[in-house]
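Quick one: this structure, given as structure tokens, is what I'll be asking you about.
Removed: one protein chain of the complex. Kept in place: all other protein chains.
Now for chain A:
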């Protein structure tokens, strides 16, 4: 496991992580929660991708996450390879109140497993858990300083259209069991989260940190400068937006 990495203990390791998922499921919100422990009711849609970094301490080791938060709309799909190339980890997000978003998540997983870095660690996150939890809206977030602006975000989120009196669980469209079973079958880490309350967000990143083969990253970054850089420079030369996911590698990995 990661902890056994010997000499790496004192060194901070860079981990490239990409977030994927349907539009408005809350990818940017999850990142914002993780990076600055904030929540914004009206987060602008991501254009192309956003980039943030955050350190994460794991026992005796410090990981520096380089997070690429991508745009969710279907038509941005063809840009995604630009962002997930060389990624060591991916968080595929869906919205627990929207069944179709899980379908989209599955297709992302499929794509990652075929065309991304073969050792990539993938986590599946069902977000907006607060919307299906009976207590969360009334009891308020656990010590979140931003709780004041949460009042007006009811209009912001499509899933929140339900009247206040309604049973929240009825908003749920993706049963936990179903998603969890899928995650298990596909070999993914699984979480249900709420960027709004913060529930489950940090866990995603710490669990990923545990699973990342750190020695491997260290070894390769010592060797060639950057993970994967040597092997992929050919693809990069192809130009700006390389749609051929991984250049030569992509071709034999996926013979379509």
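Worth pointing out:
Keep this in mind: a residue touches a chain if its C-beta (ideal position, glycine included) is under 8 Å from a C-beta of that chain, and two chains touch if they have at least 3 such contacts; residues count from 1.
By definition in this document, contacts and distances are computed from a predicted model.
UniProt lists the omitted chain of the complex under the protein name "TBC-domain-containing protein" (options: "S-adenosyl-L-methionine-dependent methyltransferase", "Piso0_002175 protein", "TBC-domain-containing protein" or "Protein ABCI7, chloroplastic").
When you scan A:38, A:66, A:180 or A:207 for touch with the missing chain, the hit is A:66. Screening A:35, A:62 or A:79 for touch with the missing chain picks out A:79. Residues touching the missing chain, restricted to chain A, are 16, 23-24, 40-49, 51, 53, 66, 71-79, 82-83, 99-103, 107, 110-111, 114, 155-156, 158, 173, 226, 229, 232-233, 236-237, 239-244, 254-256 (touch as defined at the top).
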